[in-house]
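All protein chains but one are shown in place.
Going in written order, the chains are labelled A and B, and every chain counts its residues from 1.
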Amino acid sequence: MVDATLKAIEADPAEALASRRYFLGRLGVYSFLSLFAFIYLLPLFVVVANSFRPLPEIIQNGLIGIPHSFSFGAWGQAWSSYCVSGTCEGMHRNFFNSLEMTIPATIISTMLGLMNGYILSKWRFPGSDLIFTCMTFGVFIPGQLSLLPWAFILGHVGLANTIGGLVLIHCVQGTSFTTLFCRNYYVGIPDDLIKAARIDGAGFWRIFFKIILPLSPPILIVSVIWQFTGIWNDYLFGVVFSSGRGQPITASLIGMASGGVNVRVYDVMSAAVLIGAIPPLLIYFFGGKYFVRGLTQGAIK
Amino acid sequence: MAMRKFFATLTSAVSLGLLASAALAEPKTNMLHQWDSGSDAAAIAKLGEMFTAAGGKWEQTSIAGHTANTLAKLRSDVVAGNAPPAVQLKGPEIAEWNATGMTADLDPLAKEEGWEKVVAPELLPVMKPTGNWVAAPMNIHRINWLWGSTKAMAKAGIKDLPKTWAEFNADCDKLVAVKVICEAHFSQDWSDATVFEVVVYGQNLDLFRKAFVEGDTAAMRSPEMVKAFEQFRLMVSKYMDPAIAGRDYNTTTEMLAKGDAAFFIMGDWQIGILTAAGLKQGTDYVCQQAPTDWGKPGFILNSDSVVFFKQKDPDYVAGQKLLAHLILSPQFQTVFNQAKGSIPARLDVDLSTGFNPCQQLSKKDLQASIAGGTLVRSMAHNMTVLQKYRGAMMEVITQFVNTPSMSPKDAANAMADAVEAQKS
Partner (left out) sequence: MTQATGLAEAAAGPTLRERLARAVPIIVLAPSLLASFVYVFVFAIWTFYISLSNSSLLPSYGFVGFGHYATLWRNTRWKIAYSNLFLYSALYVTLAILVGLGLAIAIDQRVRGEAIWRTIFLYPLAVSFAVTGTVWAWLYSPNAGIEFLVRSLGWTDFTFRLTTDRNLAIYAIVATGIWQSSGFAMALFLAGLRSVDPDLVKAAQIDGAGPFRTYRKVIIPTIAPIFVAVAVVLLQFAIKTFDLVAALTQGGPGISTQFPANYVYDLMFQRGQIAEGAAGAMMMLAALAVVMVPYGLWLVWRRRRESGHG
């Protein structure tokens, strides 16, 4: 857009001035982006570097530095041998716990969101708008409010202290988000499409599978990415509703980081942080483009 | 003699047999605690080893981070109907949980093993809040220790640790003159409160008892308390360095190791940390009771203990008996406290082998303090007033440390106000 404007200016007799302005403009844009990119990448660099620096070097030379010598021990320790929470097994079990918790909860809450969004946008009935607004409130409930009630519920359904309990919590809480996203997205599908299908005799499920679902990939991806990241990165519920080897990885690695009286093992912590961050990072890396596309196609309205 | 030994063996065999066949159950337990890493975790591991060796099935749930996380887990487990068989609890919380009626009664075991006679008397009201035994004490920590880095002290020519606050200030002035940080410190609510309660205790025993043990707000507003805050302000502004707010515990220990700072006021778990850092008592660090202005041996006490919650599963019930028995056993008390740096809760354990000289001094001072009537429990480490008052006080103390413009008089009044606000 700016290019077009600038080209119009270039046609002017003061061409030298214009092209210099153009050059300065480009310089400005790239410097702005680079400065911010530096700030954004700094923590990532620090964590990656520290996972390869031997601990004495980190303590000596500070937390920000280029590795003078490479040591790979921290990764092995973080994965399988570091002692935390009473066992010396590293984080690998916590990593798998997180997978066990996040994948089912993401799938279930996404599916529920799709269906709820479909119903609340295409099968209007009296009160459906009110119901939608009420369901959306769930997005704003702070975790602290729900800790004790959840403890009561989990205890009485026998899911206390299990990954299953965490899956239940995240499904219920996540469905608020996914319903919000999906419903706002489906509102953009023309009602006439649905009406035509109904006239042709299609029922609830037919319309869902033949019309709605094929149009859903963008919002599906948004929901999956959002939920996966949110559930994987949860700290509070992981800490309160599971413990030790049963914990998801985010809760256990923050536990490791708040060492208390003991020496901070920055190298192992950095490796652990990276191990914990890799799944969501990969998802954003590969799905980022679709995430943006899906959001714009109407998830947020 | 042989007869007595025979009966002793028979009795212990029978009681072990009774223990084991208590429900023909296999003792098992799941202990909830916050010692999840380092020397603390190693110490608890020893308990696990003893439990397994005695035929029990050992499980533990260790919660990292602040005590709040362990208490959160406890609360959510209790609300879920799943109270843990054994949990690390201390101080007034023992009484609070006892009041819910959910705690198991240890009186039969206590009578059988004669705990009354061997446990330090100051601990008894804490472990028996309504007259019967509810908690098994694991150790006795001393809070009012002063640690000195020999390297740093040498820089100012100081040979002995100061005994009174006046000497402390004088020594600090000497150290500041040669550009050594006098007092190593890291500012968190509990560490700020630790130093402050040591100051109050050292200046005025009565004030400590009234304000920190009884929670008397008039004592908190008194001129004596203002004087304590004045000494504290002097220490924070002149004798500590400015970076206390961001520092963490292990960096502080390094300051001592490197000789950058001379003194450190901290509880006796510091022994474990100094040993782990490779420092030797006598050559690298020296220990002495923190300065007191009233010249006698003094002791601020803190104790870790285990509380048992009533269980339906007979295996857990048997496990509780076994665990309590082991915790009070001389073997565990020895092995655990050697690792932790504290001293046994049982007064009849011999400390002459395997214990650090500072620990031996701790025991000597404990007994002298009991005899001299100077023994108190720690407010900063949650042994006296309810958490809500303690929390309120600690907030003011840490605010005082981090707000140079807060005057001692304002701090004293703020502390009293904060506690009063919780009383309504």
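Basically, contacts are C-beta pairs under 8 Å (C-beta built on N, C-alpha and C of every residue); 3 or more make two chains touch, one makes a residue touch a chain.
Note that the structure is predicted; figures quoted are calculated from it, not measured.
Novice: In the full complex, which of A:Phe72, A:Phe96 or A:Phe285 touches the chain missing from this view?
Specialist: That would be A:Phe285, which touches the missing chain.
Novice: Check each of B:Ala53, B:Ala371 or B:Ala421 against the chain that is not shown and name the one that touches it.
Specialist: B:Ala421
Novice: Of B:Ser62, B:Gln88, B:Ser149 or B:Gln188, which one is in contact with the hidden chain?
Specialist: Looking across B:Ser62, B:Gln88, B:Ser149 or B:Gln188, the contact with the absent chain belongs to B:Gln188.
Novice: From the listed residues B:Val79, B:Ala104 or B:Ala120, report the one that touches the chain absent from this view.
Specialist: Selected residue, touching the omitted chain: B:Val79.
Novice: Consider the whole complex, including the chain that is not shown, and state which of A:Cys83, A:Leu148, A:Ala197 or A:Leu215 touches that chain.
Specialist: A:Leu148
Novice: Take the complete complex as the reference. Which residues in chain A touch the chain that isn't displayed?
Specialist: 1-6, 8, 25-26, 29-30, 32-33, 36-37, 39-44, 46-47, 61-65, 112, 115-116, 119-120, 123, 125, 129, 131, 133-135, 137-149, 171-173, 175-176, 179, 203-205, 229, 232-236, 250, 253-254, 257, 266, 269, 273, 276-277, 280-281, 283-285, 288-289, 291-293, 295-296, 300-301
Novice: List every residue of chain B that touches the chain not included in the displayed model.
Specialist: The missing chain touches chain B at positions 66-69, 71-72, 75, 78-79, 93, 96-97, 99-100, 187-189, 243, 245-247, 251, 386-388, 391-392, 395, 398-399, 401-403, 414, 418, 421-422, 424.
Just so we're on the same page, only the chains that are shown with their structure count from here on.
Novice: Rounded to a whole Å, what is the gap between the Cα centroids of chain A and chain B?
Specialist: Computed from C-alpha means, the inter-chain centre distance equals 42 Å.
Novice: Given the complex with chain A, which residues does chain B contribute to the contact?
Specialist: So the residues of chain B in touch with chain A come to 36-41, 44-45, 60-66, 69, 72-73, 75-77, 79-82, 248-250, 269, 273, 276-277.
Novice: State the interface residues of chain A toward chain B in the complex, per the touch definition above.
Specialist: Interface residues on chain A, with respect to chain B: 83-86, 147-148, 150-152, 154-156, 160-161, 239-241, 243-244, 252, 254-256, 258-264.
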